[in-house]
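Below is one structure. I have some questions about it.
Note that this complex is displayed minus one protein chain, with the remaining chains in position.
Going in written order, the chains are labelled A, B and C, and every chain counts its residues from 1.
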Amino acid sequence: MDMRTEKVMTLEAAIGKFVCDGAHLSIGGFTVNRNPMAAVYEIIRQGIKHLHLYAHSNGQGVDELIGGGCVANLEIAYGGSGRFAPTCIRFRKAVEHGRIRIEDYSNYQMTLRFLAGAMGVPFLPTRSGLGSSIVHRWGFSGPEREADDRLPDRKLCVIDNPFGDWGEAHKVVLVPAINPDVTIIHVQKADPAGTARIDGLTFADVEQAKAAQHVIVTCEELVPTDALRKNPDLNRIPFFCVDAVVHVPFGAYPTACYRYYDYDPAYLNDYREMALDDDRHKDYLSRFVHGVADHQSFLELQGKERLDKIRADERTGYAVGLDRR
Amino acid sequence: MDMRTEKVMTLEAAIGKFVCDGAHLSIGGFTVNRNPMAAVYEIIRQGIKHLHLYAHSNGQGVDELIGGGCVANLEIAYGGSGRFAPTCIRFRKAVEHGRIRIEDYSNYQMTLRFLAGAMGVPFLPTRSGLGSSIVHRWGFSGPEREADDRLPDRKLCVIDNPFGDWGEAHKVVLVPAINPDVTIIHVQKADPAGTARIDGLTFADVEQAKAAQHVIVTCEELVPTDALRKNPDLNRIPFFCVDAVVHVPFGAYPTACYRYYDYDPAYLNDYREMALDDDRHKDYLSRFVHGVADHQSFLELQGKERLDKIRADERTGYAVGLDRR
Amino acid sequence: MQEYTLREMMAVAAARQIRDGDIVFCGTGISMLAAMAAKHISAPDSVIFFETGAVDSKLEEVPMAVGDPRVMFWTSVNGSLADSFAFMQNPHTGRRVVGIMGAAQIDRYGNLNSTVIGDYGSPKVRFSGSGGACDVASFVNRTIIFMQHEKRKFVPEVDYLTSPGWLDGPDGRNSAGLPPGGPATVITNMAIMGFDKTTREMVLNGIYPGITPKQILDNMGFSVDVAGAREVSPPSAEELRILREVCDPDRLILG
Partner (left out) sequence: MQEYTLREMMAVAAARQIRDGDIVFCGTGISMLAAMAAKHISAPDSVIFFETGAVDSKLEEVPMAVGDPRVMFWTSVNGSLADSFAFMQNPHTGRRVVGIMGAAQIDRYGNLNSTVIGDYGSPKVRFSGSGGACDVASFVNRTIIFMQHEKRKFVPEVDYLTSPGWLDGPDGRNSAGLPPGGPATVITNMAIMGFDKTTREMVLNGIYPGITPKQILDNMGFSVDVAGAREVSPPSAEELRILREVCDPDRLILG
């Protein structure tokens, strides 16, 4: 959090300032939507390593960070990108080859963990996962947890309901809070102080942002403060939660940004094919990530025609009739 | 909850159908804002008794229900109406004379209790109230609680953090869920199926509605479904949570309804004076509540001039320059 | 009779399970198609909603993921993950919810694995993981499960129990602390399975035209009672028209 009212900086500066080797990081978005992809590519470009990444179902962003070699540990609910990759490709390879350590939760459990962090409580309760392997199989062992003061001593706790069977529940699972060092989200509109507006579903972005020590907001449009204050009911994150505001049009590309552009099926299909082969994936990284100076250059490499195809229709907020095969 | 898409009814019918003697009720709004006053007056008019009322800081609505003789038990955080009555008058008298039974919580605790009900968990944790009398002094005793299956067996529980000092907390208070039989809220706009839009602060209305078995929504404007679906980001309650939709312009009067009208300082000041004296309060009830057939007649009794004075200014959402002495 | 693919049969079979008044939780892919079809055929007053927070989306095009912007259009409310799972965990709303999901493995009690094949610590195959599946399976009144009918998928014991079904039998969910709902129907490319009300074990309810009980049992890693099975009626012309022309004209999901 930061009380200043002018927090605009370049993406390079924001990532350089707030994301260091070994940082505990969470990114916003869901599967093929509103992942902060420009920031993801910049993290890979800056060669940041050993990240401890928290994700519910962030999909493409998580897969690229793993593929980019940035991730050491992953706490996650879902590694998939819808029909484009029912299981994310580099994620799957990394887990199967033991290149990252992973711990599984459910989407709601991860959401509650971010919410607990946002609320400033050590845990939240749910009935989800009782009787499942999620409760019994830990990715990080008890001794590993006790040795690392950035991890809670237990993955989760099952307790008897101290109120008897109040709420028709005699047991609940308590899931521990997550407080990332930094959360990065991509939004439709932000002002220079960091007030952020999200159009459409917010996923768990708001909870992820409020749980973090530092927040980087990348935005499609950087607008004057008054433009957002005119209707605060649509704003989702107050400026004092935010540390850096970065103006990056198409900052979620190749994932979608509701009312601005759709996901790019061609890119995501090509990515899947390249990600499946280690050599081709190396080429992908050197061409599309390391081979460009910034997101603007990356977009130029895709070409205007491609971006025009995915522009959102005004009525529906997505690209009607887009060829999504 | 109710899956039908046509739930419009009269206020008389809605109260008659969903609010019975002894019901566990919660009402929306905060102090002098967006209390569902038309519904409150209708409850008094229908002579409904022995309500178990849940409130955070609902102010005027709570005070009138108590004054109307409808309330037996009250779980509450705050009985005040801002500068008009730092302590609500009839509330104060009823507690001091032992005419209602009361149990105290904090605003956040009550909010969490509604949220727990909405989430379907038996409790939620907070650090609020540790070391305070709120934890130690119960309004309903252990034996009373155990004899009543509508009350949790404990007011609240203080437990050691099962995750050690994770979240920098070694203890937390668990507050039990509330699941009212019925929640009544007043909103700016609703459609016939019950999708509800709230302009400005939502207070705890959304949690209160989602926690309840039945929900009555009163609204300033009853609008076609498509009018709300055009921008769902502004809608707060999905239609399937709602059982009855009642069109009541000025339904929050004499409390405020953001962007529609302000609170009426003259009414609230008069009310305070009349509430202070038992005989004058009886006259107040027979004239303003029992003496009118419905909210429309009540408003006519106030007169058009009075309502015009409090109409909201378009830019600010309140009555600029209103005489509020 | 019109020709149809098994995938179309599966989508139609699932759609038929959805009733007016159901709140339908949709995962990615064929489950979305089934829910869309049901809205147009038998259950116009069912409500489609997504774990991402979209309630009663107007699906003019089939979404490719539950985070697809298509789910955000013309909804009743656009909320968050926190909101949507609360609707399922809340008993008032949760008991109206039907969840549709898939998995990599299923056992006789309808417990699902969508996490790993092999050891959790060093898996042979890694899948997506739970996503919302564990949550839905934990909370909602009944779930409909899509499976490919293969021996390696219908297993005596799942390698990892991602999403709780009836756990170890009649008292499994209650003793674990879960709400009373659970798996209702398994829809495969050969058959429709249910669960015995008493034992909570999987039973064969319906067989697609041209399939024999033996074929079904040969493709499972455990046996089920086939005595009560009837032939499933094939998709009607109208069901196929809705599926093909209204729901997925580009065959993005029908293939």
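By our rule, a residue touches a chain if its C-beta (ideal position, glycine included) is under 8 Å from a C-beta of that chain, and two chains touch if they have at least 3 such contacts.
Values in this document were obtained by computation on a predicted structure and should not be read as measured data.
A.B. asks: Let's see if you follow the contact definition: name the visible chains touching the chain that is missing.
C.D. replies: Missing chain, whole complex, touching shown chains: A, B.
A.B. asks: If the hidden chain were put back, which of B:Tyr108, B:Trp166, B:Phe250 or B:Tyr271 would touch it?
C.D. replies: Checking the options B:Tyr108, B:Trp166, B:Phe250 or B:Tyr271, the one contacting the hidden chain is B:Tyr108.
A.B. asks: Among A:Val32, A:Leu53, A:Cys70 or A:Ala118, which residue is in touch with the absent chain?
C.D. replies: Within the whole complex, the residue contacting the unshown chain is A:Ala118.
A.B. asks: Of the residues listed, B:Ser26, B:Asn73, B:Ser128 or B:Asn235, which one is in contact with the missing chain?
C.D. replies: B:Ser128
A.B. asks: Counting contacts across the full complex, list the positions on chain B that touch the omitted chain.
C.D. replies: 29-34, 56-57, 59, 76-84, 86-88, 91-92, 95-96, 98, 104-109, 111-112, 115, 126-134, 137, 139, 158, 168-172, 200-204, 206-207, 256, 258, 262-263, 265, 312, 316-318, 320-321, 324-325
A.B. asks: What is the set of chain A residues that contact the non-displayed chain in the whole complex?
C.D. replies: Answer for chain A: residues 1, 3-5, 117-121, 179, 193, 195, 210-213, 228-230, 232-233, 235-241 touch the chain left out.
Note that in this section only the chains that are shown with their structure count from here on.
A.B. asks: Measuring from the mean of all protein Cα atoms shown, which chain centre lies nearest?
C.D. replies: The most central chain, going by mean C-alpha position, is A.
A.B. asks: Taking the mean of the C-alpha atoms as each chain's centre, how many Å separate chain B from chain C?
C.D. replies: Their C-alpha centroids are separated by 40 Å.
A.B. asks: Can you compute the centre-to-centre distance for chain A and chain B, using the mean CA position of each chain? Integer Å is fine.
C.D. replies: 37
A.B. asks: Centre to centre, by mean C-alpha position, how many angstrom separate chain A and chain C?
C.D. replies: That pair's centroid distance is 27 Å.
A.B. asks: Residue numbers in chain A touching 2 or more other chains?
C.D. replies: As it turns out, chain A has residues touching two or more other chains at 126-127, 168-169, 172, 200.
A.B. asks: Give the residues of chain C that touch two or more other chains, as numbers and ranges in rising order.
C.D. replies: Only 72, 78, 89, 91, 139 qualify.
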